[in-house]
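Only one protein chain is missing from this complex, and each of the others stays in its spot.
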Amino acid sequence: MRLTKKAKRAIMIGLIPALVIYIGFAIIPIVVSFYYSFMEWNGFSEMTFIGLDNYKQLFKDHLFWNSLKNNIYVLIASVGGQISIALAIALLLNRKLKAVKFFRTIGFMPVVLSSVVVSLTWSLIYNVDDGLLNVVLRSIGLENWTMNWLGDENLAMLSVSVTIIWQFIGLYMIIFLAALQNVPKEILEAADIDGASEWTKTWKIIIPTIKNTIFAALVLAISGSLKTFDQIYVMTSGGPNHATEVAAMYMYTKTFESLQFGYGSAISVLIFLFSLAIIIIANKLMGQKAI
Amino acid sequence: MLVSVKKVILSSLLSLLVFGLVACSGESETGSDGGSKSEDGKVKLTLWETWTDDTPDTRLLKERVEEFNSSQEEIVIELRGTAHNEYRTKLKTQAAGGELPELFLVWPGAELEPLVEGGVVEPINDVREKYEGELIQATTLDDYAIDGKQYAIPASVSYTSIIYYNKELLAQAGYDKIPDTYKGFKEMIEALKAEGITPILAGNKPKWPLQSVYISTIADRFTGSDYLDKVLNGDEKFTNPKFIESLAVISELKEMGAFNEDINTIDEVEARDDLLKGEGALFLSGSWSTTAILGALPEGMEIGAASFPSVEGGEGNPEVISGISSIGIAINSKLSDDEKAAAKKFLEYFYDEKLYSGLLANGTLVPADVPLPEDASPLFTDVYNITKGGVAPVYDGVLPAELTTIINNGLQGIVTGSITPKELAQQMQDELDNQ
Partner (left out) sequence: MRIKKVTSKRFFIYLILSLFAIANAYPIVWMVLNSLKTADEFALDRIGLPEGFAFQNYIDAWNTANFGSFFVNSLIVSLVSVVITVFLGALAAYFLSRFQFRMSKFIYGFFVFGLLVPVHATLVPMFILMSKLGLLNTHFSLILPYVAFNMPISIFLLVSFMKSFPKDIEESAIMDGAGILKIFWSIILPMTRPAIATVVILSFINNWNEFVFALVLINDPALATLPLGLQNFAGQYETNYVGQMAGLTMALVPILIVYLFLEKELVKGMTAGAVKG
């Protein structure tokens, strides 16, 4: 839209309040945290400037890289699992079905649930002795498939990822549902008249229309999975033996247990840069010019 | 116009950013959090504590504070509770911002050290003198002392390593008590297994139990109680075969099938619940579990208590159990002299015989020499008696946080088989050498 003087002033006035609060209470604290990353500081004594030492140490820290690898696990699960399942469910729920409201509501429930409850219930499902999963596998004769889902270092991350997928499907489901309301009914009706199949309508009309939202969901899934903390913290505390430790958790341990505020900050800088890089790559791959 | 919009936005945001960065890059100079005379001339002191859950102990501790407040006119103690698991995050954040309350709970050893180094806690040697040799042994008081300076008085002692056992299941395997030697202990494990009973229930998801409950005492059996200090001073090494042997106890028990299969995925409380459900014979835990076990004991079940057996060639005294003091209250070093005097007056009132006998009556072990109540349960009496043999250091109470993280995770790894005892010992030594 072409802009008049008046319009420009309106834009300025409209943007500044949001920017001021955002800069003041999100950007400034994180920039200060970046500043700490050049310091050695235990929080109780004086800080000392140590330049890039924290970063040098971080590059050699295999526990950090291990935690980042686990984040990638979560990322793949979130992007692959959450978004596709959520989109499928949202498409189903966007039809004229009975009890659609019920399914919508119940589908959203995991999102609002306390991570304590999620952890307690999923631990009961995954338990190696009497967990629901193994009990079911045994009862259908798949004894060999029973596993120590959270206790096996090679499986724990997979199990945790499934829980994370499960918990946030509802989030993307409602985002997609909202977007689906934007698909013009006239076009769908026209397609019906042309005798287009459901499949064609979904892929040729619906998905392209909500492409922006799918990309937005993708960005949310990427940024969310690199910040993952709560679910894993209560479910496994990062164990066994670091097998499910993610970067935000490693940062938290370093900062508040080992009292290395500078080192912890350096970790968060890398988490930040890493997620930025992934989003930029995703942006390129999707051919978006959104960001 | 386009330029001016841009300029205005950019410059105002930039100045906001610069202002903000300058504002919060330094530490805050303000002193303690609201410690001041209230309008009625009373000295008001805020005490940060973790007594948020409703138990006989927390009720008693809060009652003592109330009693102090009504006992005199000049001082008011205000309680600020934060749940135990989150307390340290809050304390450390506010300490980093230079704003600690007048009084706050602290834990001894490795946790106290940075506070002392940063000079945020006040030494209270004059308070210590009133207790030393009178109500509390000097060695116990030393838990809260660093370099000859006392920083808090303990209210309780947690003995971290007690074997609770189901008498009926043990009898099924032909035992009426826990054997005195580790060799006999292993035979008992085999006998229990032969009966189809899970020998030991453990919940190591939170990572500290195998270290605090198991290794702290087991390693002491092998190495003796002064080993840990020597290692930290550089006179000994974690790669000492005796220490490796103690770590190997965990892998040996694991390989024997002594533990429940879900050891790494349940927590201590779940393991204890399994003991009460009769799902296994032994449960190793701290003295804190006594009250909980007694509280939920099903009818007809009998639980006994014992300490870990002696080991062959061990250099430690098989009577001792690892233990650590807690519920110590530190005084903020930034207080005025009046406030410090008031704080000390409070501490001397708070830590008295009434508190100690009250805690003991609740089933909590205390550092003071007060008599066991006559109506104490047999289980608590057992626990009380086996903790009279002396105290060994608890690993996470002594080790720097980094090393605690390594041994905690390493012990989970020993259970899953991803690391050997020798490798873990080497990792710990490497970390120590790096510091």
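Note that the chains are named A and B in the order they appear, and that numbering of residues resets to 1 at the start of each chain.
What we mean here is this: contacts are C-beta pairs under 8 Å (C-beta built on N, C-alpha and C of every residue); 3 or more make two chains touch, one makes a residue touch a chain.
Predicted, not measured: the structure shown is a model, and the values here were computed from it.
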| item | value |
| --- | --- |
| Residue, one of A:68, A:87, A:128 or A:177, that touches the chain absent here | A:177 |
| Contact partner of the left-out chain, one of B:76, B:96 or B:394 | B:96 |
| Positions on subunit A contacted by the hidden chain, ascending | 1, 3, 6-8, 10-11, 14-15, 17-19, 21-22, 24-30, 32-33, 36, 43, 89, 92-95, 97, 101-114, 116-118, 120-122, 124, 166, 170-171, 174-175, 177-179, 181-182, 185, 209-210, 212-213, 215-216, 219-220, 223, 226-227, 229, 248, 251-252, 255, 261, 264-265, 268, 271-272, 275-276, 279, 290-291 |
| Sites on subunit B contacted by the missing partner chain, in the whole complex | 2, 5-6, 9, 20, 23-24, 27-28, 30, 33, 46, 50, 52-55, 58, 80-86, 89-90, 93-94, 96-97, 99, 101, 268-269, 273, 276-277, 286, 288-289, 292, 295-296, 298 |
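In this text, only the chains that are shown with their structure count from here on.
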| item | value |
| --- | --- |
| Chain centre separation (subunit A, subunit B; CA means) in Å | 35 |
| Interface residues, subunit B side, partner subunit A - complex | 1-2, 5, 8-9, 12-13, 16-17, 20-21, 24-25, 88-89, 92-93, 95-96, 114-115, 117-120, 205-207, 260-266, 401-402, 405, 409-410, 412-413, 415-416, 418-419 |
| For the subunit A and subunit B complex, residues of the former touching the latter | 3, 5, 8-9, 11-12, 15-16, 19-20, 23-24, 27-29, 31-32, 35, 41-45, 123, 126-129, 148-153, 236-237, 239-242, 253, 256-259, 261 |
